[in-house]
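A single protein chain has been omitted from the complex, and every remaining protein chain is retained in its original position.
Showing subunit A:
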Amino acid sequence: MTTPHPTASPPYRITPPRILRAEWHKLRSLRSTWITVISAVVLVLGVGLIMGATYTSGGGDSDVDTVVLSLYGSMLAQIFLVVLGILMTAGEYATGMIRSSLTAVPARLPVLWAKAVAFAATVFTVMLATSVVTFAAAQAFLHDTDQAASFTDPGILRALVGNAGALTLTGLLALGLGALLRSVPGAIGAFIGGVMILPEILGMLPYDAVERAIMYFPTQAAGALGSATPIPGTISPGPALLALSLWAGTTLAAAALTLKRRDV
């Protein structure tokens, strides 16, 4: 036992970079983080290689955007990253860890921001690298087909960055949902229902206004961000980035509000 020093001013204090470091330590010290991130990487890369290897010029996929074709696995990888985001927040309520986290940082909000930054930095970095490598690997098969493209072609780099950004922002939306609902199954259900199923159902309605609105939904905006050429029936990358950022930002803001007000 060390001797107490109740009168001496403590050499330790909470700072935002320290909270970020703590959240980064929490993120990388869990097996589920590694499983979800590696699964996402393997899916994108694996599907990309299969798409490249099995492609034949003039087939049914000829009119598909090259980046979309190469990164087809992103749609599936998204599910793993959504789960990771939800586990980071709702998972702490499930385990009781949140009591430890908020006792250490009673200001509360910096914990949510640090989680979002740690998640975004990790997912964006990993998925950008994965997107670039997968595109290059797919081109090893596609270079002598009508899907041949290079990094310097118009829109290609933007779409690769856009794909990583879309995965990150959609993951942040899930992270916010997890913090808002405080339940892993609840947040996963809300994501499936609200983000994946709702636009499909609304799309059945015969109204142009609804159809236009659906273009701004997270999944549809994410699709627009990850394409080098404009996809018919989607918005352009600028508005898509803005829409997706607003979805993620609004959810995080709502999560922040409840975190500040509700008992733990």
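Annotations
Going forward, a residue touches a chain if its C-beta (ideal position, glycine included) is under 8 Å from a C-beta of that chain, and two chains touch if they have at least 3 such contacts; residues count from 1.
In this text, contacts and distances are computed from a predicted model.
Selecting from "PadR family transcriptional regulator", "Efflux ABC transporter, ATP-binding protein", "NADH-quinone oxidoreductase subunit J" or "Ribose transport system permease protein", the unshown chain of this assembly corresponds to "Efflux ABC transporter, ATP-binding protein" (UniProt protein name). Touch with the chain that is not drawn comes from one residue among A:G60, A:P106 or A:P232, which is A:P106.
In the full complex, the hidden chain is touched by subunit A at residues 1-6, 10, 12-15, 18-19, 21-23, 25-26, 29-32, 91-92, 95-100, 102-107, 263-264.
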